[in-house]
Structures are given as C-alpha cells and as structure tokens.
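Just dropping this structure here.
Note that one protein chain of the assembly has been removed; the remaining protein chains are unaltered in position.
For subunit A:
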Amino acid sequence: MLSSILTGKQKSVLVCIQDSLEQSGFPLLKAFVQHAVDRKENHVHIICYEHPTGKMKNGLKNSGEDHVHFHDCFTDHRGWIESQKKENIKSGVNTRGNSLLSVLQSSLVTSTNDCVVIIDSLMPLIYYNGFTKCYRELHSLLTKSVNGLAVSQVVCLVHKDTLPDAHAALPQLCHLAATIVRVGPFTQSSRGNPIAHIIHKKQGGKVLKRAEYYFIDADNRVKSEDLTVVVPTTTGMNKEMIDDSNLPQNLTTFKLSLGQQEKQARSQLVLPYLRRVNSEKGGEVFYQPDAADDWDEEDPDDDLDI
C-alpha cells in the first residue's frame, strides 16, 4: 500500500504525512522525493521550510538533474536578513516564502507537464498565516494552475503534536488530503520498524485503511509490509470452541446425521400440522379392538332420545 502510493500506482493528489516528536516522518518524505525524482515524468519542486536544502539533497540520488528544483525558505526565513538592509526597510517587509503560490511563481520554470510539489513541513506556514489560509492555499494549489504550472501531486509533512487547535485542524486536513500517512514509533509486532497508518481515499469513493511497518534503505527505497497485530478476539475464541469440543458429533458415538434414505423417509411422514390438500370429505374412525378391550355390546345411550 505505502509503496504503491510512493510509486504513483495509486493516484493521490494530496499526501499528508503526519508525524510527531517520537517518530520523524522526514525519511519517508525523502523517499517520496526520491520516487518523484526517479519517475522523471514531471518537474519536482521541493520547498524547504524547516531544514536547509542541503539536508534534503544529502543522500538523494539524481538531485542535480534539470527537472528537480529546490526552493530554500529556511535560510533567511521570511526575508528577515534582507529586510535589515536600509532600502528594504522603506519598501516594507519582504514576504518571501510567505505563501506557497509566491514561492512557486518566483521559479521561472514552465513546462507542459504537471509538476509535483513536496513541502518539507507545513508548520511554519500554519504558524504565520493561520490554518485556514494555509488550507486555502493547498486547495488552490491543487485546483488552479499557478503561473502555467499545473500541480498533479502535493506531498506535505505536518507535525501533529505541535499543530495549534489540533482537534479541529487535523480532521480538516484529513478531509482535504487524499492520502493520510500517520507515522508512529515501532511496536512489538513491527520488528523495530516504524509504523505507518494509511488512509487512502480512492477517486471513486472507496476508502482503504492499512497499518504497515516500513523500512527505508540507503537508496531511499521503501519496503513495507502489512502489520499483523495479534489481538485475542472473542469471536476467534468462540469459533475455536465450536470447532473442537462443543460439536456433539465429536463427543458421541451415536450417529446424529441422517442418510439419504432416512431423509426421504422423513419427508414422506405426514405430520399433524401439515396441510393436507387432497383429503376426502367426511371423517372416518379406524379402531381395532384388542383382546383386553372391554367391549360393551349394549348401547350405553339407549335411554336417551336422540
């Protein structure tokens, strides 16, 4: 599931990776970058808000190719260094990197193909612009073409433990995203690997839910496998009991089932509550007196005038 989203086999417009301090989602995001770069179908825009571009480039194969574009919003965040210069103070605050659209518009790359946008963290944007504005921007990024760039996929990272108003904002983000990957630390059943809870909404309206553990190798390739959690369920216990001990067939030496002939004989037996369709008119009494029967020859009712 995870790998099919990474490779693009499962189309997803907006992938939202949610991580926490316990388990970083950055390696997984990097894997997304690597897969997008290797596909070579679209231009890849990587917007770095939280880390220097060097950290993203480090260990990334083919990162120097033409279709890969890095946008550095980390050094000189919101242009505070620039704004110290005298000429900039007059012209107001430089708002470089303030919005996703302006970052993409500033890059003079035009192509006929759609592009993939990868945002290393949405958090600085949410802190400064507010969640609603950020939400709108993501939505408009996906629906409108920016400067001749149509966006086919956005992959973004969100630290869910630091999100302001998380109880309201997280469901909204999940509402917008086509795929939500919730990254969590390892458990016993994942063999020391981090776990990803994936909710993927297909185009047709089907929703897939998976829990997988994944492993990222040195080439930023992801191997993932279904997480099988051993939970003792009551249904399982009941089924077992029924199968083994509770069935009377296994307990007795009597023959409890019916054979074909016996079944046929049973079906021919006329039971009192069955409806008899072709019965003759009037009733008949069949009585055969046996030896011990005290048969009264006289009519006991002969004194009555019937």
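Methods note: contacts are C-beta pairs under 8 Å (C-beta built on N, C-alpha and C of every residue); 3 or more make two chains touch, one makes a residue touch a chain; residues count from 1.
Here is the rule we go by: contacts and distances are computed from a predicted model.
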What is the protein name, per UniProt, of the chain that does not appear here: "Elongator complex protein 4", "BHLH domain-containing protein", "Mediator of RNA polymerase II transcription subunit 20" or "Beta-hexosaminidase"?
"Elongator complex protein 4"
Of A:Gly64, A:Gly192 or A:Gly205, the residue in touch with the unshown chain
A:Gly205
In terms of residues, what is the contact footprint of the unshown chain on subunit A?
129-133, 135-136, 139, 143, 167-168, 171-172, 175-176, 199, 201, 205-209, 232-235, 237-238, 242, 271, 273-275
